[in-house]
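To start, the structure under review is shown below, and the notes come after it.
In this view, the complex is presented without one of its protein chains, the others remaining in place.
Chain IDs A, B and C follow the sequence of writing; residue 1 opens each chain.
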Amino acid sequence: MLGLIRAGPLQNDYFAKDAIIKKEEHMVKVGVIGARGYTGEELIKILIKHPGVRLTYLAATLEKATPISEIFPHFKKRCDVKCENFSVFKASEQCDLLFLALPHTVSMDVVPAFVKKNKMIVDLSADYRLKNTGIYKQWYHKTHKDKKNISKFIYGLPELYREKIKKASCVANPGCYPTAAILGIVPALVSGFADREGIIIDAKSGVSGAGKKVALEYIFPEVNENFKGYKYNIHQHSPEINQELSKVTLSRVNVTFCPHLLPIKCGIFETIYIKLNKSVEPEKIEAVYRNFYKNEAFVRVKPLGNLPELKDVGGTNFCDIGLVVDASKKLLVVVSVIDNLIKGAAGQAVQNMNLMCGFDEEMALL
Amino acid sequence: MLGLIRAGPLQNDYFAKDAIIKKEEHMVKVGVIGARGYTGEELIKILIKHPGVRLTYLAATLEKATPISEIFPHFKKRCDVKCENFSVFKASEQCDLLFLALPHTVSMDVVPAFVKKNKMIVDLSADYRLKNTGIYKQWYHKTHKDKKNISKFIYGLPELYREKIKKASCVANPGCYPTAAILGIVPALVSGFADREGIIIDAKSGVSGAGKKVALEYIFPEVNENFKGYKYNIHQHSPEINQELSKVTLSRVNVTFCPHLLPIKCGIFETIYIKLNKSVEPEKIEAVYRNFYKNEAFVRVKPLGNLPELKDVGGTNFCDIGLVVDASKKLLVVVSVIDNLIKGAAGQAVQNMNLMCGFDEEMALL
Amino acid sequence: MLGLIRAGPLQNDYFAKDAIIKKEEHMVKVGVIGARGYTGEELIKILIKHPGVRLTYLAATLEKATPISEIFPHFKKRCDVKCENFSVFKASEQCDLLFLALPHTVSMDVVPAFVKKNKMIVDLSADYRLKNTGIYKQWYHKTHKDKKNISKFIYGLPELYREKIKKASCVANPGCYPTAAILGIVPALVSGFADREGIIIDAKSGVSGAGKKVALEYIFPEVNENFKGYKYNIHQHSPEINQELSKVTLSRVNVTFCPHLLPIKCGIFETIYIKLNKSVEPEKIEAVYRNFYKNEAFVRVKPLGNLPELKDVGGTNFCDIGLVVDASKKLLVVVSVIDNLIKGAAGQAVQNMNLMCGFDEEMALL
Partner (left out) sequence: MLGLIRAGPLQNDYFAKDAIIKKEEHMVKVGVIGARGYTGEELIKILIKHPGVRLTYLAATLEKATPISEIFPHFKKRCDVKCENFSVFKASEQCDLLFLALPHTVSMDVVPAFVKKNKMIVDLSADYRLKNTGIYKQWYHKTHKDKKNISKFIYGLPELYREKIKKASCVANPGCYPTAAILGIVPALVSGFADREGIIIDAKSGVSGAGKKVALEYIFPEVNENFKGYKYNIHQHSPEINQELSKVTLSRVNVTFCPHLLPIKCGIFETIYIKLNKSVEPEKIEAVYRNFYKNEAFVRVKPLGNLPELKDVGGTNFCDIGLVVDASKKLLVVVSVIDNLIKGAAGQAVQNMNLMCGFDEEMALL
């Protein structure tokens, strides 16, 4: 067999690059609006390896059009798409599907035009996640400008809404904290043994969770060898978590959410404290979680008592879940970890795209 | 006045080194057993600046006696005391007071000899903290060998036991996690508005909290850009926290204690969730804390809603406390932060020594 | 077109996983000996994404055979090959090609058996790099045990020895420091304008360069916020660099090599000082480098005066090169950066495998 391989010509039919790059005409043309941020960067990294799409358009606020490999030198020899100032016209002309990696309150300015042109949209901002515009205004301090399109957007958590996403044209990609929180809490709530009151989420995030924000509190000397909490009870991801948990339980859930800043670039680690409303054997709780995610490619439930670490999910699209039960206190502690830029943003966005476009859900994500 | 200063001779009487170093015969002679660890190192750093003591003895497990400045090159030109293998005889002969910076289960081997010789002892291990030897055995997996001396040791948390410490010859220096936890919880418990059940401590510690432990999980590539939980509900500091909180409330307190490993060298950050047993105005809670610590040099209560950060206490003997109240949920969130090597170990040990020796409590610690 | 895509069935022929995974019988069966180290881990990461190979065998020193996903939880749902104690018989039976990610002086114990069985070998240790066994002994403190096979091994730097590697069965994968050094220096030497004497390499490496070594100097508190030099002039990679540069220049080159330890996990950054033997226009020097690497997929020469950063190559198989010329001092400063675990180890090993097996050189590496 080695002989065959070494001979060369034969296996070329099977392994050469050309064979893998499938016929151009069947590829989905995609664009990224907001290509310079950390999420945009990760999206590009995934999309250039995706066998089913062609990255045709990149936009960011720039003085002049610049190859993305000049903005991110690591893309040199890997991707030379030009990044240019945003134009609805060009974006629509060159793309079938658009990833909006824009700041909150900015996405809603560009979405209507794309909806009108029947483009597929994966919006990574918060603008179309909250269904109640009053709550949106309360937390994002701006009146929603595109109320009529909100209902078109499916909340893009495939583990809960896979079938809807498959049929959707517009997806609101979940926030990073909510992704880890919802995946960590939902099995307990739907199983009936968890108390929907008193849930506490002690969340820790890497600095990229704030985006590529240039502020004193994020410069290296302020972050390294430091750790701090912020926005206890007043973080804008609280209403998103509550909305989704309430939907699942058909009742009002109101979690306590306390986020912290870790001296790392990427990763979200949530320690979630859930009261049990009756005595349940720990093994049964594990079984509930394991069963809930048994067909999921990107959720991994650890053996009971075994905790995931951030490095288990760094650079991947996985959400790892650990379970510790204190039967005497009727307390379930769930640990839920993700890479905030992948499962918490770009990876999940591609997972949604895969579903929307009929690709294998795991494509380019394993 | 400048003229005077520049002239030189005059101010020498006031400012020269000799004037500050007080007469030798009044200085307390101190030694550190376990001088090579992180805690030993910090003890030496503090003690060589302390105007009331003379560091006369250093011991560690070594092939041969070595100047401490060869073990820690940063001590060169600052401290050249020789570090040698431990000898009860030499330690006793050369010291009035001994700091035992030894691993748990080792201190109890050396304490009896020092007690017999009427030496003052500050033990930084856990061996004399737990008053119940059954609990000690359960958590430290060894039968206590020196039961009769346990009662001689005062739990060295000056904020609770100052007067006893002043009169004590033997002090059990508190654990790092317990120091932050107890200082953060006690005011709420003694005030009567907090529920002693359901207290959750979500703790995060820097790597030096494990001591100078050489293990795969602590090498840099495993820790940097990582974060993990460990020993949820089964950390050996739980019984210490419970013992002290129970003492204060005169009832059994059993906290949920979930520690995590931060990718930093030093610092403990505890987010403590406490249920309120009635509606209390947040301002009143703040007042209770502020009043509780109003005469304390080393506890600082932040304004309501304001959270401390690890860098506020790094390298200091302070414990900073932040308070956030969610009145609607009757939940108090306390943040308590310390430098685990200072207020959580070496600094607090010196604070105890200051009390035991009649020095100003803050001496060498501000 | 979108309609087509969304319709689903059709594009499956083109994009489904099954279409990409080529016929099993044409795949090269590969194994990794030394699967638990950082290099082994990276090899597995790359190989499970490689469309032309099947990972069939993993070996490490273990108490009992264990799925690799238990050793590295991040492989769960991605790779479940069992890792077992090394057996020449099983390795040979199950593999066409073996990656030896073993410590120096260990590889030479297992190579002879594989050579005898005509297996392809990529050895990532230093054992078959140095052609002079006297020098080997001098630097690795052991007499070479397999002298007769040394000459069978091609030095696996594709940019210099591509054609030989294509025909080779045995490849000695270069060291991490030498990879960056040789790629950074060779164009200057072969161009004739550089002085082969007086070359200084000021190298900085992340901690994983030492492998997964559990030692006090590598624990987090000793590394973070620290930086140090080590083994100036006496690092075992010096003779490897000198051997290769001497081969290229047909004369004795003897560089000054001063390595340092960076508080990061991965990455090698070399600042190389080269004297020019005549006045050359900086642009000409840039042209020489650019021309030298014009057909290389994995070497990127930056515009003159532009310096690469470690983050440009982190997680990639690229070597990025920057050039700064001080004409008045007749000095060329070359910066050469790689990810020590990828281009400096696992990535280059796969690049070599690709050449040896007739795959596209970039396969699984972009």
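Everything below uses one rule, namely that a residue touches a chain if its C-beta (ideal position, glycine included) is under 8 Å from a C-beta of that chain, and two chains touch if they have at least 3 such contacts.
In this text the structure is predicted, and so the values were computed from the model without any measurement.
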Residue of B:83, B:288 or B:313 touching the missing chain in the full complex: B:313
Contact partner of the left-out chain, one of A:264, A:310 or A:325: A:264
Per the touch definition above, residue among B:113, B:216, B:327 or B:366 touching the missing chain: B:366
Residue, one of A:141, A:213 or A:252, that touches the chain absent here: A:213
Residues of chain C (touch criterion as defined above) contacting the omitted chain: 198, 200, 202, 204, 206, 222, 224-230, 232-233, 254, 256, 258, 260, 262-267, 269, 271, 273, 307-311, 314, 322, 324, 326, 329, 331, 333, 335
Interface with the undisplayed chain - residues on chain B: 1-2, 4-8, 10-12, 14-17, 19-20, 22-23, 25-26, 28, 49, 51-52, 73-74, 76-78, 96, 120, 224-225, 297-298, 300, 302, 308-309, 311-316, 318, 320, 356-360, 362-363, 366
For chain A, residues in touch with the removed chain: 38, 206-208, 212-216, 218-221, 223-225, 263-266
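Quick note on the criterion: only the chains that are shown with their structure count from here on.
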Chain at maximum distance from chain A, centres defined as averaged CA atoms: B
Interchain centroid distance [CA atoms averaged], chain B/chain C, Å: 47
Intercentroid distance (Cα basis), chain C paired with chain A, Å: 33
Geometric centre distance via CA averages, chain B-chain A, whole Å: 42
For chain C, residues contacting two or more additional chains: 224-225
